[in-house]
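Below you will find the structure I want to go over with you.
The complex is shown incomplete by one protein chain, all other protein chains being positioned as in the whole.
And then subunit A:
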Amino acid sequence: MSVTDPNGAAEGRPGLWNRLGIRTKHVLWAWAFLAIPVLFYVVIRFYPTFDAFWLSLTDGNIRRGPSFIGLENYARMYADPVFWKVFGNTFLYLLIGTPVSLVISFTIAYYLDRVRFMHGLIRALYFLPYLTTAAAMGWVWRFLYQPVPIGMINSFLTSIGLEQQPFLRSTDQALMAATIPAIWAGLGFQIIIFMAGLRAIPSSFYEAARIDGLGEWAILRKITLPLLKPTTIFLVVLSSIGFLRIFDQVQSLTANDPGGPLNATKPLVMLIYQTAFSSFRMGYASAQTVILFLVLLLISLLQLWLLRDKK
């Protein structure tokens, strides 16, 4: 099908196709191959997303179909203290989770990069939790957080004479207690990405810096961190979206009272799930989904803008 094929034109196929330039043909071919995945993507991703916008303006019976009620769901949401509590929780997950997880994973990656002894094994051990399902992990952490006599952390605390902590059974500790396993679970992935980023920095930069007499701290600040910027942006955006959409860890950590005591750990996604599938309020759940979507979009755009390369 190449344009340079001498026979094509010679045998007289003076159709539209042959009159197109090579660049246009490449583009058309590319789109022909892309058409199926694009169509598939539009149908399974974009259509439900836009449908959610429409559903958020409706109320009604699941089977008889939605009826239009305008912005009533949004007004209800605005007046709902539970929604605002959950909205706040979601931001706390983001504000605690993202920076803490990035700092820890960078520190580990930075030092792990220099370890030669059993490097592969240590790296694999860090990555292991990432392979575990969140539900299984949640149950293990839930066990760790139990009060005495079965909780390991509290048993340790009381054995050294400290007071036992309520962790998940407290309105002020529960959110932090739920964030820690989520941070821990994502570390493996972030460490691997950071290490790939560190390895991608040419060693000649470091050599030159050392010849110029720069200290370790200066090298980190002037070479490593700036050159890691694309990696950092990628991880910040990905980890923020992850924390804003947190659900499975929280659900399995607090399955007896999903969302923690008095909504202390309830994230937005869980509220959406409960609204939709426990109370069957599809319209209201869609309105909450739209808000989550807009928040995710806004935060991702904001981060990309803040961390953009200034040229």
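The rule we apply is simple: contacts are C-beta pairs under 8 Å (C-beta built on N, C-alpha and C of every residue); 3 or more make two chains touch, one makes a residue touch a chain; residues count from 1.
Here, contacts and distances are computed from a predicted model.
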Per UniProt, the name of the complex member that is left out, chosen from "ChsH2 C-terminal OB-fold domain-containing protein", "Aldehyde ferredoxin oxidoreductase", "Ferrous iron transport protein A" or "ABC transporter, sugar substrate-binding protein": "ABC transporter, sugar substrate-binding protein"
Selected residue (touches chain absent from view) among A:150, A:196, A:225 or A:298: A:150
Residue, one of A:163, A:212 or A:309, that touches the chain absent here: A:163
Hidden partner interface residues of subunit A, rising order: 61-64, 142-143, 146-150, 154, 158, 163-164, 166, 169-171, 256-257, 261-262, 277-280
